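One structure is given below, represented as structure tokens, and several questions about it will come after.
The other protein chains are all here in position, but one chain of the complex has been omitted.
Right, chain A next:
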Amino acid sequence: MNPESSSTPTQRLISRATLVSQGAEAAIYKGELHPPPIYPVPSGNRDHDSEPVLIKYRFHKQYRHPTLDASLTKSRVAGEARAIGRCLRAGVNVPGIRMVDLQEGVLAIEWINGKSVRFLLGGGAEGEEEVDEVHGDVVESEETDEAEEDPLKGYNITQDDIMQLIGTEIAKMHEADIIHGDLTTSNMMLRPPSAPDKSSELVLIDFGLAYTSTLVEDKAVDLYVLERAFASTHPASEPLFASVLKAYERQAGKDWKAISRRLDDVRLRGRKRSMVG
């Protein structure tokens, strides 16, 4: 089938984008939403609006009944967009939304020019081998030769600074009663400074599992999930995570006491509450 002739506009948009990563739930593409002008003839300096976007495509799942599939996809795309919208209004650093197509299961968001915190802490970039397997002709990974240099070069920031940014950003998000649901170092990106006198920004990404809750329990579990992610991907992570919590405490203020106490409970019993009784 020729994707150009017999498909919807959004599918044509995707067919021109580059596959970045492929998962079981969605495929991630890098593409362009707004073309550069055809009139007046472009003068060479890049049009600000034709910045790349990240397209998250929740493709049709063959194993589900079509009606159920459509309604699940719709509510998940909408849920993710809503969570990002709430974060934006709460002043949390998240990528902005650029397009939503509920029918096609597409969410286009701002492309963050930066690397994941996981990569910057030396945990390796996630999922590269998988991409190469699925799509042999996709971009060769650029990271290979950079890996030997200091990954934090150009960010003008220390590891401890990153931890503080993480703590502050999560606290801002929890303050707005948004629970991320999948806090890992892969779901945080560091955006390099836009100008020499500016500083790097930490951006939270992937709100696919996010939901709203006012419960201390949910916030504590969110932090616990991140703690476990640190422990499993980064060696000697205790001082790093301690620094995250310190910054969280500073931002959260009076809410910290209850969350801290609950976090201790969660550490003892794990993420799931006892289902007995």
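In the analysis below, a contact is a pair of C-beta atoms (placed from the backbone, for glycine too) under 8 Å apart; a residue touches a chain by one contact, two chains touch by 3 or more; residues count from 1.
Operating definition for what follows: contacts and distances are computed from a predicted model.
Enquirer: Refer to UniProt and select, among "EKC/KEOPS complex subunit CGI121", "4-aminobutyrate aminotransferase", "Mediator of RNA polymerase II transcription subunit 18" or "Ribosomal RNA-processing protein 41", the name of the complex member that is left out.
Expert: In UniProt, the chain that is not shown appears as "EKC/KEOPS complex subunit CGI121".
Enquirer: Among A:Ile84, A:Leu152, A:Leu165 or A:Leu263, exactly one should touch the missing chain; which is it?
Expert: Of the listed residues, the one touching the omitted chain is A:Ile84.
Enquirer: Going by the contact rule already stated, which one of A:Ala70, A:Leu102, A:Leu209 or A:Ala258 would touch the omitted chain in the full complex?
Expert: Final answer for the missing-chain contact: A:Leu102.
Enquirer: So one chain is hidden, and I want to know which residue out of A:Thr8, A:Asn113, A:Asn156 or A:Ser232 touches that hidden chain in the complete assembly.
Expert: A:Thr8
Enquirer: Consider the whole complex, including the chain that is not shown, and state which of A:Pro37, A:Gly253 or A:Gly270 touches that chain.
Expert: A:Pro37
Enquirer: For chain A, which residues lie in contact with the unshown chain of the complex?
Expert: 8-10, 12-13, 16, 33-40, 48-49, 77-78, 81-82, 84-85, 88-89, 91, 96-103, 108
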